[in-house]
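With one protein chain withheld, the remaining protein chains of the complex are depicted in position.
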Amino acid sequence: MQNIFSEALLATTINLSTPLIIAVFAGLISERSGVINLALEGMMLAGACAAALGSYFTGNPYIGLMASIAIGMLMALAHAYATITWRGDQIISGLALIVASVGGTGFILQLIFKHGGNTPDVTPLPRIIIPFLQNIPVLGVLINKQTILVYFAYLLPVLMYLFLYKTPLGMRIRACGEDPRTADTLGINVYLTRYIAVLISGALAGLSGAYLSIVQLSKFQENMSAGRGWIAIAALILGKWRPWSVFLAALFFGFTDAIQLTMQVVFPDSKLPREIFLSLPYILTILVLAGFVGKAIGPAAGGKPYEKEQL
Amino acid sequence: MEYALTPILEMRQITKKFGNVIANDSISISVKKGSIHAIIGENGAGKTTLMNILYGLYNPDSGAILINGKPVIIKNPSDAIKKSIGMIHQHFKLIPIFTVTQNIALGSETRKSLIFVNEKSEEEHVRELSERYGLEINPRAFVSALPVSVQQRVEILKALYREAEVLILDEPTSLLTPQEIKEFFEILKVLQNQGKTIIFISHKLEEVLEISDEITVLRGGKVIGTLARKDATEQILANMMVGREVLFRPYKPSVVVGKPILQVQNLWGKDRFGKVIFKNISFEVREGEILGIIGVAGNGQTELALALAGIFPESSGKIFLDGKKISNLKNRSLRDLGIGYIPEDRQKEGLVLGFSVEENSFLGQHYNKPFSRNGLLDSDNIGTHAEKLVEEYDIRPPDTKLIAKNLSGGNQQKVILAREISRDTRLIIASQPTRGLDIGATEFVHSELIKARDEHRGVLLFSLSIEEVLLICTRIAVIYRGEIVGILDAYRTNEMEIGLLMLRGKENNVA
Partner (left out) sequence: MVRKITLHKDLTKNSFSIREWLETTPIIVPVIAVILAFAFGALFILATGHNPIQAYILFLRGAFGNMFNLMETITKSIPLTIAGLAFLFAYRCGVFNIGTEGQLLIGAIAAALVGFLIKLPPVIHQIVLILTGAVFGALYAGIAGWLKAYRGVNEILSTLMLNYPAIYLTHFLVVKVFKAPGVVPATPLINKSAELPVIIPDTRLHAGIFIVIALIFLVDFILRKTVLGYEIRAVGFNPTAAAYSGISIRKNVIIAIMISGALAGIAGSVEVMGLHHRFFDQFSPGYGFDGISVSLVALLNPFATFFSALFFGAMRTGSTEMQIFQEIPRQLMTLYQGIILFFIAGQLIFITFIRKIIRKRKE
């Protein structure tokens, strides 16, 4: 059983969990403001595509990074416009954006790179080497030689916690998600606050996609997101919409994914099919939803468009 | 208590219409600085609308607001807050997952180093206010864990935190126990001593007489008068609130009243949290009579109606229909036994707005013949039945395929009436059946209920309007704080007697 913490497994976990962590916080901030963002899968995919293209055409992966943030925010803007301003259905809008993203990225990919399936290799994000870390066993090796996205992802829980619980804007976002009418009577602009939250959500979602195409691999492949957006949503529910819990949930799902991937090496004798690990996030989430593992209570005003009364 | 003679607040000729309903009709009031000013009236008199206008939640159609003699425009709550007006709503606006301090400071947070909230300084401010005004609270407690009376203090502190000089309290004692009400009045005195002006919306006469300096009475959207406390008695106030000219009664009194159809014995009802909503309810409804149950909204009648209709909440006690025990039956069974139910909210509870008139006309009996057989709907029978109802009840437009959403309120109510009254029901339970209807539709409803009465059926009418119960009921039961405090003969009583029972729970000459 000492295999379970082998370096390979831990390193893979960090690798696989990073996009999940960033994505889960994308989902978190939007939902805490009361807007369900189901489009994570689509924003992730679009972000991956944008990052790869940005890096491809300029040779600079940081441009790719910014492109991914931009496309995420653009999609988020559409979602916000339809659901906040026009009080459209949040679920359908989210699903629509996913479909549009799958089509749009496939289209662009095919158009520019003809032979279909993927882009050629692009310049990935550079890894940062911190000299003194080389001497710390295990942890040092893991933390060292990572890209800034990894550091960002592991800082996110702290940042999110501070933002949502210790800053005025963060608290207002949560207020809008719990009881927008109360927030309204206190002079808070519910529409604007929700817009901000959704835009941040889009930025993070795009960023999570960038990780896929300019860190994990150095190219964009069609349908690269492969359901990770849905796993992020599962992690959001499992973590009951709280910063530290969703972080752990995302980390855990990254871990199960890592197990599934490295099973041949780590557990050569195991007869367990990988599919069980792949299904684990979803089954766990259902158990949580059913209340078998504690109650899952989301933001009280989640999913409901806000309508200012009579003025 | 000395207070300045200049009014701190004046509302001049405020008018507000909602569609055809005039909620506030050229209302003018003047509030003296440092006074406790009560605004009283029945349900629907326009009190809450007026205060919502003052707090910027509604904008008036015409009229002006003056503060310290200067006209101001209040377009939204932020403006009101800036003008030092604070409002404590009847249903608290608190976020359960936040702490007391967080709730109080929300929207007006103190910052530390530009990005973070300075919770320490907010907490201190809250503590300081709490001490100054004698409003004991724990700034760190989560609101969800606090009892109602403490939550109310948080609401007051919210206003004080924003330096409100005028505090509007909407029915502040409706959720408090008598002991808590005593404590609450002491808090009001402290606030007054500190120079605050308080506007107090209520319908409870004894409280208003105990605490206020001046009292304004509203009725039907208009100001009836303003009195100083020393000039007011319960009698005078009740008269102003409900007094009307002599009623003309177009309906002949009941035919001979027969045996009891519905017998209710000792019914108690609790809500989901175990709090008692109605108790000791006992009464009868007999053949050929209309029994009205009247009370100020929120005294348990809604829940009682739902319990009798077999829907909600849990209740204990005995209920008999024509001598048969029906205490444990659900609404489907009650319907089959011949109880018709006209719910309070016709759009949410009585009709499926997305269905056509025809489809609504057999809702609740859809699984029985003649409307269906073996699980299949019988469209011929349904069609004839619907046509008949539309004709008999003059539903307009006379199109049975029209989607119910497109009917006017009055016609929607007719569909429900038609459905419930036309079948062979023994007892009809009607909950506020004329709410929101115009005169014509109201008259129609009344005549239908009278017709049912004359057919030797029984009608149990829940109403909020004294005028209505005097108009069509045979007997009138008054409900106050969940209990029946009196059952009167409709032909021997008057508004005063009913009003006093509704407003203070006891008759005039009983101590």
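Going in written order, the chains are labelled A and B, and every chain counts its residues from 1.
Criterion: contacts are C-beta pairs under 8 Å (C-beta built on N, C-alpha and C of every residue); 3 or more make two chains touch, one makes a residue touch a chain.
Note that the structure is predicted; figures quoted are calculated from it, not measured.
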**OP:** Counting contacts across the entire complex, name the shown chains the missing chain touches.
**Re:** A, B
**OP:** Quick one: say which of B:Lys75, B:Arg111 or B:His366 touches the chain that got left out.
**Re:** B:His366
Original post:
Among B:Ile236, B:Leu377 or B:Leu402, which residue is in touch with the absent chain?
Top reply: B:Leu377
Subject >> Listed residues B:His91, B:Lys120, B:Lys182 or B:Lys330, member touching the removed chain >> reply: B:Lys330
Original post:
Given the full complex, what residues of chain B touch the hidden partner chain?
Top reply: 272, 307, 309-312, 314-318, 327-332, 335, 341, 343, 348-355, 359, 363-364, 366-367, 372, 375-377, 379, 403, 405
Subject >> chain A residues that touch the omitted chain in the full complex >> reply: 78, 81-83, 86-89, 91-93, 95-107, 109-111, 114, 227, 230, 233-234, 237, 273, 275, 278-279, 281-283, 285-286, 289-291, 303
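Everything that follows uses one rule, which is that only the chains that are shown with their structure count from here on.
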**OP:** State, to the nearest whole Å, the distance from the C-alpha centre of chain A to the C-alpha centre of chain B.
**Re:** 47
**OP:** Using the touch definition up top, name the residues of chain B that touch chain A in the complex.
**Re:** 57-59, 75-78, 81, 87, 89, 93-98, 102, 106-109, 111, 115-117, 119
Original post:
Which residues of chain A touch chain B in their complex?
Top reply: 162, 166-168, 171-172, 174-175, 178-179, 181-188, 309-311
